[in-house]
Every structure is written in structure tokens, then in C-alpha cells.
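A protein chain is absent from this complex, but the other protein chains hold their places.
A and B label the chains in the order they appear, each numbered from 1.
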Amino acid sequence: MFAAATAAIIAAMVLALVRAFAGPSLYDRILAGNSFGTKTVLLIGLMGFLTGRPDFLDIALLYALINFASTIAILRFFSYRRSREEA
Amino acid sequence: MGRFIILVLALAGLWLLLSGYFDNALLLMLGAASIAVTVWLAARARVMDGDSVPTGLMPRIFAYWWWLTGEIGKANIIVIRQALAVEPKLSPKMFTVPLPPKTTVGQATFANSITLTPGTVSVDLREDGILVHGLTEGLCDVAAITDMGERVARCEGSGQ
Partner (left out) sequence: MEAVGQFWADIEILRNILSWGFILAGGIAVVSGAIGIVRFPDFYTRLHAAGVTDTGGAELILIGMLLQAPTWIVAVKIFFIGAFLFFTSPVATHAIAHAAWMVGFKPLEGPELRYKEDGE
């Protein structure tokens, strides 16, 4: 059961990577990166169950928070860069 | 003061549930210290208001979330069908929906509920409402989204 779900999530991660590399715009790439992060959270949790070590969930929890913060931080970074170019 | 007590209780609950230590005196003291520092920082930064400790919408918000879960499920099925269809029938458009909730927390809850429902994403908050991007004709239902906003507005009624 967990192996099947892990396979599905890895397939979805590959698809998200395709979009991240294909772009075409910056925002497509950020969106794909954010989606990849959500899938990573699920993957870490499932890996914990697969290997019989549910302690992995602590890492998944932390990763969920880091993923959110990093998406916001990247958007901030590019909006600053843009406003400097315009100035 | 009520907000202060709720914040302390919420932080204590979070610490206890995530650590799972109930009988180690040293760790419990360190946990209490970390809660005290967090609350002190929140008070010092003056963020302990209705926006960051949103008690205004409780307790009716829980019933609203339950209802929202059903809406998210229905919208998920529509979008998944489009993603897997051989020829997706997309008809994206931008439209504005009115903004029934009056408080900032209510408006944020409403906008996040729109985004959380697949097929509709809130793009911008304007004077006259929320600018929403919808995926298909059926999902761009202004009446249904306004009904969602009125449900949030009803949650606002009691608290503050």
C-alpha cells in the first residue's frame, strides 16, 4: 500500500520537475517548485511508514513549514529585484 | 487577556502533543520557558491582536470547515476530470465576487477558502470584492462563491 503510494508520488514529482524545467515563466517554475515541496512532505511521511520508522513525520512536519516559508521568500526576492530594475 | 490565555493554552497544547513528554520535569520546564519566551516576543512585537490570534471566528468556524471540506471534495473531482480528459473543456476567466465578511480575519478566511477550493484562485483583493480566476464555466459560479462568503460572515457574528 505505502509502496504503491510512494511510486505514485515519485511519478508526480517527475511531472512537476518537467514543468519546473520547461517553464516558460518564472511563476510556472515557482509553482512547480512549491508543488514539488508538497509532494516531498508526503514522500517523507510515506518513507517513514515504509521503513517502519514513523519518527520521519517530524521531518515531514518541518519540511512543510520550510517549503511554505521558502516559497514566500523566493517571491519576495524576485519582487524586490523587479522593483529595483524598474527604479 | 482572554487572547493571552488562549495563546498560552494553544502553545502548551502544541508543545505537549508534538513532543510527547509528560513526566520529565526538566523537559517540561524547558517547554514552559519556550512558551513564555514566545508569548513575551508576541506581546513585545504587538502582534497579539485579532489578526494573529483569531478568536473572533470561533467556535462556528469549525462547522464551516466541515462544510468546506465537502466543497473541496466536489471541486477536486471536477478539476481531476478536466486534467485527465482527452480533450479538456477549459473556459478560464477572471471575475469579481462581492466580499460579505467585514473583519480582516473573515475576509482572509473567505479568500483562502476560494483558493483552497480547486478550480478557483483568489488573485487580488479590491475595494469592491475579490478578483477570482476560475477554470471552467461551471466553477465560475458567483452565486455559490457569494454563499460561501456569507457563511464566513455568519461565523463573524458571535465573537470579538
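FYI, contacts are C-beta pairs under 8 Å (C-beta built on N, C-alpha and C of every residue); 3 or more make two chains touch, one makes a residue touch a chain.
Just so it is clear, the structure is predicted and the values come from calculations on it, not from any experiment.
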item	value
Residue, one of B:12, B:29, B:63 or B:83, that touches the chain absent here	B:83
Absent-chain interface as seen on chain B, which is shown	14, 17-18, 20, 72-73, 76, 79-80, 82-84, 88-94, 111-113, 115-124, 131, 133, 135, 137
Positions on chain A where the hidden chain makes contact	1-2, 4-5, 8-9, 11-13, 15-16, 18-19, 22, 25, 27-28, 30-32, 34-35, 38-39, 41-42, 45-46, 49, 54, 57-58, 60-61, 64-65, 68, 71-72, 75, 78-79, 82
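Going forward, only the chains that are shown with their structure count from here on.
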item	value
Computed distance of Cα centres, chain B from chain A, in Å	21
